[in-house]
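What follows is a structure written as structure tokens; I'll ask about it next.
Coming up: subunit A.
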Amino acid sequence: MTDSISDYIIETQDLTKIYNRWFGLRMTEAVMGLDLKIQPNCTFGFLGPNGAGKTTTIKMLLGLVRPTRGGGCVLHRPLGDQDVRKYIGFLPEEPAFGRHLKAREFLTLCAKLSHVEPNEQRQRVEKALQTVRLDHRAGSRLAEFSRGMLQRIGIAQALLHDPTLLILDEPMTGLDPPGRREIKEIMLDLRQREKTIFFSSHILSDVEELCDSVGILNRGRLVLAGPLADLLAASGVEYTVTNMPATLLPSLEPLVAGMQKKHNQWILQVTDEAHQETVREILKRGGCSDAESRRLRKNLDDVFMETIEADNERRGKETQHG
Partner candidate 1 sequence: MKDTITRIVLIVVLLVLYVGVNGGVSDLLISQEGMDVALKQGKSMWVGLGRWMSHINWMLLLQKRASISGKPDPAVAEALHRRYDTTTDQDPYLVLAYEHGGVELATIGQPKLGLELLDKGIGVVGETNWKLPSYAAQIVSQYLKDDPDAETKARKYLEQAKKVRGHPFYIESALVRIQSKESQDDPVAMAKLWKEVGTLTGADAAGRFVPEGKNAPELFYGDSGERYSEQAREKVVSILRKVRQDAAQAKDPAQKETLEKQAAEIVKVVKTMIGAEHVCSYCFAEYQAGDKFCPNCGRDVDVYGVCPKCGEVLESAAKFCSHCGVDVSKVGSRKKAAPADSSPAPNQGR
Partner candidate 2 sequence: MDDVMVIAQNTASRVLRMKALYFLLAIVTCIIASGQLYGDITIGREKEYFLDLGFAMIMIVGVLCALVACFDLPRELREKTMVAVLSKPLGRDRYLIGKFLGVCEIALISMALVGVGLMILTAMAGRYRPNLEIVKALILIYAGVVQLTAVGVVLGTFLKEWLATLLTLVIFWGSYALGYVAANTEGFVQTIIHLLPNFAIMSSDNVVARDGVIDWRLVGGGVLLAGLYSLVMLIVAGLIFRRKDIA
């Protein structure tokens, strides 16, 4: 471990998990050489297709799973440290809690396990119930709860002890649209209160809305990471042209990345910086000086799909050649 305390809330080096089954005869590479750096007060979206290793990574961060290789720090303490969990709120992927317990009982139990001061427990539990809007069902048993309500209870128990770091594994799944909105509001509120949130999801629109930065995991490897703004940064211009003469089309075709006709408008996307000037010239000459131009902002969906596909292709080749 380095002597200097890093600025990062979560920092991992070469974090790797290989599952050995049948005494090492079958190996599953769940996470390979993960280097993550997450700054304080940042909302980090951890993306990746199913089976990419998101949950395994989260469990390693929490010390539930022992890394095969590598390590890291969470809140400046090595992975698996017990005391640091006091400052972490965690929502598991499949919230399963004692089904025989009532909601309030369960949260009180969690408060005790999270070392909340005894005199504060009651108040914290009530507050958490209000936050997730389950105060009217506080006396019901968890066995009677729907998937969405369990998810809310899960969030309530993660928030209970007012942690500095929240690790949420798929917080949006199983929720109805109003539920999702509520959770988003809770997360935005936490962000304002300068909490660090690390959450995994595959609902990209939510991520786009909430995150400061994202990391994309594919087949155990981190393929893309960085601030959301950078990843979605403009890399082209979109022109909207009204009443464009059809004669211009052949000369434009090789230069644009995408063309689309809507009613009497043409939408032209130019990604290559070099072609932008040429396209503008052609349009000007063609008498379409009213063309509206705007910087092209990438969609997270596209970035995600492109990255995953490119990575799969590259890895496919690697395995072929290798």
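What we mean here is this: contacts are C-beta pairs under 8 Å (C-beta built on N, C-alpha and C of every residue); 3 or more make two chains touch, one makes a residue touch a chain; residues count from 1.
The set was built so that all candidates are chains of the complex that A comes from, given by their letters.
Source: prediction; values computed, not measured.
Among the candidates 1 or 2, the one in contact with subunit A in this complex is 2. Within the complex, the subunit A residues that touch candidate 2 are 19, 56, 59, 62, 64-66, 82-83, 85-86, 88, 90, 92, 94-98, 100-101, 109-110, 112-115, 118, 154, 157.
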